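These notes concern the structure reproduced below.
All protein chains but one are shown in place.
Let's look at chain A:
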């Protein structure tokens, strides 16, 4: 039994513990994160919905980056295509 095998054993145990810690709550946490991401997306697209956004100049740059997530969002909300006039999706 040398120090390396102990270390390997410990890191394996730590991995299993990690899984044991995270797995039961993975979905609850992912869902909470998704809600926050949705809120952020709302900020990015706020101008299009008529909500003035002082940071519009900067958030405009983010729009293309959000394309993928936007697609997931409108499908999740039960809309087949993009609901925004100036932002076509699929």
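Structure notes:
Note that contacts are C-beta pairs under 8 Å (C-beta built on N, C-alpha and C of every residue); 3 or more make two chains touch, one makes a residue touch a chain; residues count from 1.
Quick note on the criterion: contacts and distances are computed from a predicted model.
The chain that is not shown carries the UniProt protein name "Carbon starvation protein A", picked from "Oxidoreductase", "Anaerobic dehydrogenase", "Carbon starvation protein A" or "Antimicrobial peptide ABC transporter permease".
The chain not shown here is touched by just one of A:3, A:23, A:39 or A:77, and that residue is A:23.
Contact between chain A and the unshown chain involves residues 10-11, 13-14, 16-21, 23-32.
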